[in-house]
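For this view, one protein chain was removed and the others were kept in their places.
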Amino acid sequence: MEGITKNFPGVIANDNIDFAVEEAEIHGLLGENGAGKTVLMSILYGLLHPDAGKIFIKGKEAENYSPAQAIKLGLGMVHQSFMLIPSFTVAENIILGIEPTKSKLLLNRDRMVNDVKEISDRYRLNVDPKARVDTLPVGVQQRIEILKALYRGADVLIMDEPTSVLIPSEVEELFKALLALKKQGKTVIFISHKLKEVLAICDRVTVLRRGSVVGTVRACDTDMEKLAMMMVGRKVVLTIEKRGTMAGKVVLKLDNLRAFNDRGLPALRGIDLEICESEILGIAGVEGNGQTELVEVLMGLRKAEGKVFLDNNDISEMSTGKRIEGGIANVPEDRQKRGLIEDFSVSENLILGSQSMPPFAKWSRTILDGKQISAFSRDSIKGFSIKTPSEDTPVRHLSGGTQQRVVLAREFRRKPKLIIASQPTRGLDVGATEYVRKRLVEMRDQGCAILLISADLDEIQVLSDKIAVIYEGRIVATKPVEEIKEKELGLLMGGGKHD
Amino acid sequence: MIDVEQKVKQFLYRFGTELQRVLPQTIAILTAFLAGAIVLLATGYSPLKVYSAMIKGAFGDMFGIGQTLTQASPMIFTALAFLFASKCGLFNIGAEGQLLVGAFATALVGISFHGLPAFIHTPMALLAGALAGGLWGFIPAILKTRFRAHEVITTMMLNYIALYLTGYMVNYPFKAPGWVSQTVPIEQSAELPRILQPTQLSASIVISVFMAGILQYILRKTTFGYQVRAVGLKLSVAEGSGINIKRTMVLSLVLSGAIAGLGGSGEVLGVHRRFIEGFSPGYGWDGLAVALVGGLNPIGVLLAAVLFGAIRSGGMVMTRTTGVPLDLIYVLQSLVIFFVAVPMLARFLKRDRFKWRIS
Partner (left out) sequence: MANLLDIINVGLFAAMLRMATPIAFSSLGGIFSERAGIINVGLEGMMLTSAFVGVVGSYYTGNPWLGLLAAVIAGGLLGLLHALLTVKFKGDQIVSGTGINIFAMGFTAYMCQIIYGSRGASATVTGFEAIPIPIPIIGDHTPLVYLMFAVAVLSHIVLFKTPIGLRIRAVGEHPAAADTAGIDVYRIKYLCVMVSGMLAGLGGAFLSLGHLNLFAWGMSGGRGFMALAAMIFGRWMPLGAFGASLLFGFADALQMRLQALGLLPPQFILAIPYILTIAVLIGFARKVTPPSDYKPYSKE
């Protein structure tokens, strides 16, 4: 790719990028969130058109580019969020678009299944062609995505953050598969922001920062610190100043919590948990082991068996509204889905959840008190450095980091007893991440109990006083942070047992 | 001195932005009329003659203006009904049925009580209309919250059921002697006064404008209105913040139905002074168009209602003088919907309609 440039309103996503990959190599594309990696690869795959620049594939310039063209030229994309039809079978998903037929009009299901079996064996990626995709675990779904690309004759696989949803053992399996593919002459572009993995699997690494190429190095010539410097441009502080533990009385107690997920399968299989005042309990675990359901149960959004105690009161049957009034705050993992109403203004979002409570509501909770709301908003904007033109600006116009500050301001200013923080720094840049973590620790120091759920092990280790590992709906271990090591964590997260 | 200049600049700026906001609607309306002109030409009429007859009929004299406003009045109610439900993310296309049951309930109260003073009888009749309409909004609300039945289908079905229910009432138990399917006249004590003789314009228009103001206030200044808007804009977030989704939806539809019911009351107490089968030429559907053209905004609704009222009253004159079928009105209306609804609604009605948990 030569001189690739792509602009979006307000941001230069790719700035005159030159990027080259050799045959039969695993080439890493490293960068932070927003560095431009996904945009560059979308251009390579024909999903986006560059404003300037050329693409050469196997020596020839690519014209009239589209994903269909890209596929013809031997490119295959494995997306970060899977492009699979949940109700279709594995085989149906793989052959979609190039369906084998009998008598030209009907689907040839036998050939479908056989074809899939054949490439599954050839590349040693085991799948059951007849299984429905929505019944399969994430690791297998990824295999289907890879097979999709290979079925179309891909020689170059573009993998976008492939390990973000895998447990350590699945990551190992993936790496083995990628090395096998390399031996068969396939090329892999490995997009990631995870330094360790990139060093482990890639032959060469290209680092992007803020839309430009910083450099291309061989993996054997570099190390994590050097890569981090290239990625971020400055020395990264990986730890946070934190006072020692000073946990008080128990604030949240969960007793044998059981719940089902949306598909009717058990998601929580008997959770026992305790969190104290001035304590951060970090729940480590790969996504999909019950964390989402746990948060929903705690917030009263999902039915469950078992008991939830807040400050010794049984709140198991309480509605969401009452729980919020009772002192539970939630920093949700999906801001779009649970956090903010994008068309509401900053001040309207700041009172969300408390809109019927004094001081925002007067005359027995029916009329909004504009003056009080305004004062509260201005106060919050100052106190949390919320970068916004005014308190009436719709929140959709704010950046991700700023939006998260609005969420924090709203939840923290309620002076809650318990804060549930789910993936609180996901999608945020380094500066915003630092800010969120700092304020969480502040709230802990002021007496809050904090339940921290994060897929980022570093974050868990840096922030938590105690760590609990969740696996398949159960807490498999709870230990103070000093007593647990990363290797052990990875093992437990993957379902392994320690002694 | 600087202050005045600033204020004038501010005013022009705001005027400019408001103008910008109604620009798409204005263009849409003009385009719709253009398309209507093509239909007229194709069927052998002169658009110029037809449209000028319409305009003259609607605004040409005091009588015309009075009739325009009289037609506008029920449309304001049904438009507000649709609007309010839509703010909660709900599609109430049952305003026609709610209007009918409201009208009948009002007529019932109007004919049943004798010797009451006006300041009791009229409000009682109005209340009956609101309650009946509210009930007709309550039914689809419960069907949605308890049975996940989509309100588009249920409110539509209830339109027909209301039609037949009131039709039965006015043809059998409450039929007045004579050929016409109607009730006996209401007591004078229940009537809404005529405010522009000799037109049919009654105090119902005052009530409708009042309702627009009340709804605006509710939406912007009350906690209930906040919750309605939150549910309408992003149901999942509203749910996560503790707002009782079901209760908000039910209250919205009930209020929406009540407002449409009041529209029916207005017609019975102000215009016809009895319940006549078929008195509504489709005010419920007009309301939908009015709400959309009004930008789903109570004040905009008032303006749009005058436009559509003019189309209807001018249309009646147009039919008399040029012979063009009255149904042209519906064609024009739907064209306006096509041209207005398309760009606008994509922005206004963003909500997750289908995904929510019944916990």
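By written order: A and B. Residues from 1 in each chain.
Keep in mind that, in the parts below, contacts are C-beta pairs under 8 Å (C-beta built on N, C-alpha and C of every residue); 3 or more make two chains touch, one makes a residue touch a chain.
Note that the structure is a prediction, hence the values are computed from the model and not measured.
Enquirer: For the full complex, which residue in B:67, B:106, B:280 or B:333 touches the chain that was left out?
Expert: The missing chain is touched by B:333.
Enquirer: Which of these touches the unseen chain: B:116, B:156, B:176 or B:196?
Expert: Answer from the full complex: B:156 touches the omitted chain.
Enquirer: In the whole complex, not just what's shown, which of A:71, A:268, A:281 or A:368 touches the removed chain?
Expert: A:71
Enquirer: Extract the touching residues of chain B with respect to the undisplayed chain.
Expert: Interface with the chain not displayed, on the chain B side: 39, 43-44, 91, 93, 143, 146-150, 152-154, 156-158, 160-161, 164-165, 167-168, 171-172, 282, 285, 288-289, 292, 325-335, 337-338, 341-343, 345-346, 349, 353-355.
Enquirer: Could you pull out which residues of chain A are in touch with the chain that's been left out?
Expert: Within chain A, the residues touching the omitted chain are 42, 47-48, 67-68, 71, 77, 79, 82-88, 92-93, 96-99, 101, 105-107, 148.
As a convention for this text, only the chains that are shown with their structure count from here on.
Enquirer: Using the touch definition up top, name the residues of chain B that touch chain A in the complex.
Expert: Chain B reaches chain A through residues 221-224, 226-227, 229-230, 233-234, 236-244, 350, 357, 359.
Enquirer: Which residues, counting only chain A, touch chain B once they are in their complex?
Expert: Touch residues, chain A against chain B: 299-303, 319-325, 330, 332, 337-344, 348, 352-353, 355-356, 361, 365-368, 370.
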